[in-house]
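A single protein chain has been removed from this complex, and every other one stays in its place.
And then chain A:
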Amino acid sequence: MEVSHSVKERTIAENSLVILLQGLRGHVTTVDLRDESTATGRVTNVDAFMNVRLAEVTFTDRQGTVSCLDELFVTGRNVRYVHIPDEVDIRTTIEQQLQAIHRVRYFGGRDKGRKEFPRAKHK
């Protein structure tokens, strides 16, 4: 379960539904874009801003022209829909992703390492 290395992206993802999309990594999905074009492919990566990377993509232009692409990057703002595959359970995926973030955040035990939310120190 790859969690983003950036604390900022982690918090943004943790508090929004982008985390659901991040849980779709590896699944084959269809992304409907804002301009009525569609891209069907395997999700490689989704970041906190909903930028989506797809691999082995069938891209249907808004005019209807179909093309096959090895990789496609869609800017977050251009996403309209993401079709979620039937085998994915929404609630469970979100919880799994949240757990992954929790594990990363509290890695290394209580008193070791740099903490994400520093506890109030006495002295």
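Throughout what follows, a contact is a pair of C-beta atoms (placed from the backbone, for glycine too) under 8 Å apart; a residue touches a chain by one contact, two chains touch by 3 or more; residues count from 1.
Criterion: contacts and distances are computed from a predicted model.
Name of the non-displayed chain as stated in its UniProt record, restricted to "Integrator complex subunit 11", "Cytochrome b-245 heavy chain-like", "LSM11 protein" or "Auxin-responsive protein": "LSM11 protein".
Touch with the chain omitted from the figure is made, among A:V18, A:A39 or A:L72, by A:V18.
Mapped onto chain A, contacts with the missing chain fall at residues 14-21, 34, 36, 50, 76-77, 79-86, 88, 90-91, 94-95, 98, 101-102, 110, 117, 119-123.
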